[in-house]
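What follows is a structure written as structure tokens; I'll ask about it next.
Just one protein chain is left out here, and the rest sit where they should.
Up next, chain A:
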Amino acid sequence: MRPISYVRTEGADGIDRAVGLVTADPDSHFLAGGTTEVDLLRQHVLAPNRLVDINRLPLSGVEELPDGGLRIGALTRMSEVAAAPAVQERLPMVARALVLGASAQLRHMASMGGNMMQKVRCGYYRDGESPCNKREPGAGCAALGGVSRTHAVLGTSEHCIATHPSDVAVPLVALDAVIRTRTADSERAYAIDEFFLPPGDTPDREHPLTHGELITAIDVPTPPLARRSLYLKVRDRESYEFALVSVAAALEVRDGKVSGVRIALGGVGTRPWRARRAEDALVGGPATTASFDLAARAELAEARTTPMNAFKPELARRTLVRALETLTRDGSQS
């Protein structure tokens, strides 16, 4: 690991100070849980000269918002959010996505803001050597002709096919969460759809944040249909593994018809993938396996696969249908 210097920030004044320190220096990074930062620093993928420790800033906790939503402080750990009663009751797909991510140790360490900022697990990005447009714009993409079994099939470009790795971001996208940030001179709020950028021609640009802009909180609406929601994760082993395909779904059925639905997919997109086509296909129609299947096919119609990940659209279709069948069977009449 390269040498680094270290500054700790604390207290309410520390937020502006941390933002100021990192904003003023392109070689400074924030340090929260460290599960990505320290790992990639050690592997020479990230190269800050200075870490600004934000762990003691007052940005933790799950609060009620006046509109009934929940505000999750950016430094709240994954395990704390998963255990919060309000999250378990009102947003079961969020709690479930959290406990199915990483390991117990990592969930105690990793912050929610850091989860939003985590780097991709593409082996060519993380080896620090292979051509990678994310790490070195213009260098090319080794994954396109390489080992790509876990790579994305939706939202890809000719410059990058890395899968977005977060589990919890998937239900957050389904719920239209808002990412709140602080810059040196303003507070900002991003609809989560605008927060995760498609790779396009600039895969190095993963978020709209400026250098030194700090996530302070994630606001999550809690619509009634989310009380009966699920997160279904399919992976190569039962635990402690990234998703090949995952589905966050909430479904409301009245008189046999879909009256409300939220769906997002993980493991298949270059960003946490809101399945709007599937949602549009479902609303107002019958809550039957046949219509679930049609909706899944509509969403996956534009999947672009490599020879190694060609199984993903079919796996995603099956997983989505199973998720919706499960929600229907368990009774989502409200």
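Everything that follows uses one rule, which is that contacts are C-beta pairs under 8 Å (C-beta built on N, C-alpha and C of every residue); 3 or more make two chains touch, one makes a residue touch a chain; residues count from 1.
What we mean here is this: contacts and distances are computed from a predicted model.
J.: As a check of understanding, state which of "Multicomponent Na+:H+ antiporter subunit G", "Putative xanthine dehydrogenase YagT iron-sulfur-binding subunit", "Ring-hydroxylating oxygenase subunit alpha" or "Sugar ABC transporter permease" is the UniProt name of the chain not shown.
T.: "Putative xanthine dehydrogenase YagT iron-sulfur-binding subunit"
J.: Among A:Asp16, A:Asp127, A:Asp176 or A:Glu314, choose the residue that contacts the chain missing from this document, as touch is defined above.
T.: Once the missing chain is taken into account, the touching residue is A:Asp16.
J.: Which one touches the absent chain: A:Ala104, A:Ala191 or A:Ala310?
T.: Only one of A:Ala104, A:Ala191 or A:Ala310 touches the chain omitted from view, namely A:Ala104.
J.: Which residues does chain A use to touch the chain missing from this display?
T.: Residues of chain A in touch with the missing chain: 1-8, 13, 16-17, 20-21, 24-27, 31, 34-35, 38-39, 41-43, 49-51, 53, 55, 79, 102-106, 108-109, 238-240.
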